[in-house]
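Excluded from the complex is one protein chain; the other protein chains are retained at their positions.
Moving on to chain A:
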Amino acid sequence: MENIIEVKSLAKYFSDQPALENVSFNVKKGETFGFLGPSGSGKTTTIKILTAQLAQTDGEALVFGVNASNLKKEEYRKKIGILTDNSGLYSRLTIYDNLKLYCDLYDVPDKRIDEVLGMVNLIDEKKKAVSKLSKGMTQRVTLARAFLHQPELLFLDEPTSALDPVNTKHIYKGLKDLKEKGTTIFLTTHDMNEAETLCDRVAFLNNGAIQLLDSPKALRQKFADHTLTVELTDGSKVIVDKGPGGAQTVYDYMSGNKIVSIYSNEPTLGDIFVEVTGRKLA
């Protein structure tokens, strides 16, 4: 499958302090790729390099096959949607007026405004001034602006960090719809549930370096301890091996009608991150 992003040995130093070191990864067309890491791990720095907002110190960053620093051309800008910490809105203007400006800048028909506001659950608020919105609503408007022009590639930096669970679910649905339409999504998050829900592959970033990169399922299997937990009717829990010996034990409990539930002891992405880096995701 075609690579939309190719990063090779990327490094960024701020006054001799490494923010990124020897980072390499590819993002395939149509994929949702998650960059997982705690604050200060280099996630935003990576997005800024990939969107031509920051120059790398070393290495190569290709987006759509061209050097990321060349993405300032109109043809590439139209293909990219960006939500970062510096995506501001005009606070005195209404949601509609904010999005109308971007419709004109991206040559998008105005009717698209209602479509994206529907995706972020703000259709009834479009005449409201941005200054009157809550933090979560403002975040949803910036998200709507990021995919207003139906970009081929969407960069999202902590897209649901300020949202409540209901709106987070709404955004997840919107992002899944975009993915179904073929949009490639590069998202950073420190929310492992978000990564599990949305991402085809995740990279664990810690202290500016990638520690692990694979699909959430493959990572869970890799770090699983190959045991099952069996909850019994007397309230006790028994851990059994997934091999033939464990199968016999489970069979015995089932024959005696003693089992309440059985589940596989797979770690969460958060557990794996802590195991690999010794740091918590926060």
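The working rule: a residue touches a chain if its C-beta (ideal position, glycine included) is under 8 Å from a C-beta of that chain, and two chains touch if they have at least 3 such contacts; residues count from 1.
We take it that contacts and distances are computed from a predicted model.
Protein name for the hidden chain, per its UniProt entry and selected from "ATP synthase subunit a", "Cytochrome C oxidase assembly protein", "Anti-sigma factor (TIGR02949 family)" or "ABC-2 type transport system permease protein": "ABC-2 type transport system permease protein".
The missing chain, though absent from the display, is touched by one residue of A:Leu89, A:Ile171 or A:Ile272; that residue is A:Leu89. Contact with the undisplayed chain is limited, among A:Arg77, A:Lys128, A:Lys242 or A:Lys258, to A:Arg77.
Contact with the chain not shown here comes from a single listed residue; of A:Thr51, A:Asn121, A:Gln139 or A:Asn206, that residue is A:Thr51.
In the full complex, chain A touches the hidden chain at residues 48, 51-55, 72, 74, 77-78, 80, 82, 86-93, 97, 100-102, 104-107, 145.
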